[in-house]
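Take a look at this one; I'll ask things after.
For this view, one protein chain was removed and the others were kept in their places.
Showing chain A:
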Amino acid sequence: MKSLKILKTFILLSTVLLAHSYVNAQQASPGLTLPAGFKASVVADKLGKARHIAFNSKGDLFVKLDRSKNGGIVMLKSNGNSFEQTPAFGNYSGTGIAIHDGYLYASSNKEVFRYKLNDQQQVSDPSKPETVVTGLIDRGQHNSKSIAFDNDDNLYVNIGAYSNSCQQKDRQKGSMGREGCPILDSAGGIWQFKADKLNQTYGDGTRYATGLRNVVGLDWNKQTNTLFVMQHGRDQLHDLFPDLYTEQQSAELPAECMYELKKDDNAGWPYLYYDQLQKKKIVAPEYGGDGKKEADNKYIDPAAAFPGHMAPNALLFYTGSQFPEKYKNGAFIAFHGSWNRSPQQEGYFVAFVPFKDGKPAGDWEIFAKGFAGTDKVVSTNEAQHRPCGLAQGPDGSLYVSDDVKGTIYKISYQK
């Protein structure tokens, strides 16, 4: 009898609490914490695994969906203040999407396709894409092919390494690195192709930069006229080399790095990682490192470094004029959030790095947080939303996509 009473009180209390959180969810602000003067709203929801996003010049938003059973690209048609979802097209998974020179480009995990845009800037024939690049390697791990363009009609494609650290046995405790890591021949770098040539494959492109484990977020910086990328650093230092790294070191290290790339640059994966605490390039334990030994200086240094494993999935240089002056030409980064940190996961936010004269000019800061719906994520699937893509709207608002529930957020500034 007593336990029945407790049960009743319990049910009553949880109803009250649930009702309370429901009201919160209905508010215009979708639970994000932003700097003063900014506000957020949800412009679309339940789209599926919304990866990267891109605007056409009319303000319609194209969303690349991963693992969707009813089409891999969806256009959200702009009606001024709101968006209308149109039927999805393209029967392939993938991440990359961008607009370049009258075409919509989108990538699967092996190819890059493009669709001609009509004078309304919409895809006129969604069933007939042209194949721009084909035959790229996809072995599961790090298979997303993110894309970006420069101002000279070149297309840049990330081809992630299908491995954590090029061990003889991938992710096996104590397994040493493969000599002259052969993965780098066809992956672990950024490849450059022609934007307007069809059916290109490895032989038609050039390996623009190498030694990059996996890049999901990348953007062409129009001020410097160079490509910037965000690398996902290697995982599991403690799991694989417990004698060299504590769990705590393994949670913080290595850095998630931003690199500015020039042709033929080598960022050094798998031979090294960047230690943001020592501010040094350190030889990887698979290649004889001990956590202190410094790597060869022929490898490039990062432009900026962030705590480990937060998974930077999008990079965007802000060129709008809606946001305060501080944000002009700076970098927004969508951190998808970690899985291999202990005892608690980090990330699940959008960060900002101020830039001056094409270089980071100050520490990074959290710009928008609260996507996960909780302050403490222990297991990754507790995060209700995970930032994955970024785009700048025609009015200078920042849009963020989420690939858990398929929510699209709009973040604006009002003076």
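Convention: a contact is a pair of C-beta atoms (placed from the backbone, for glycine too) under 8 Å apart; a residue touches a chain by one contact, two chains touch by 3 or more; residues count from 1.
One rule holds in what follows: contacts and distances are computed from a predicted model.
Missing chain, UniProt protein name, picked from "Electron transfer flavoprotein subunit alpha/FixB family protein", "Sulfite reductase (NADPH) hemoprotein beta-component", "Transketolase N-terminal domain-containing protein" or "C-type cytochrome": "C-type cytochrome".
For the chain missing from the display, the contacting residue among A:D45, A:D150, A:D196 or A:D239 is A:D239, taking the whole complex into account.
Within the complete assembly, A:N340 is the residue of A:N56, A:S108, A:N340 or A:S401 that touches the hidden chain. Touch with the chain that is not drawn comes from one residue among A:T33, A:S82, A:Q172 or A:N199, which is A:Q172. Although one chain is hidden here, its contacts on chain A can still be listed: residues 3, 6-7, 9-10, 13-14, 16-17, 49, 66-67, 140-143, 169-173, 235-236, 239, 339-340, 342, 378-382, 386, 403-404.
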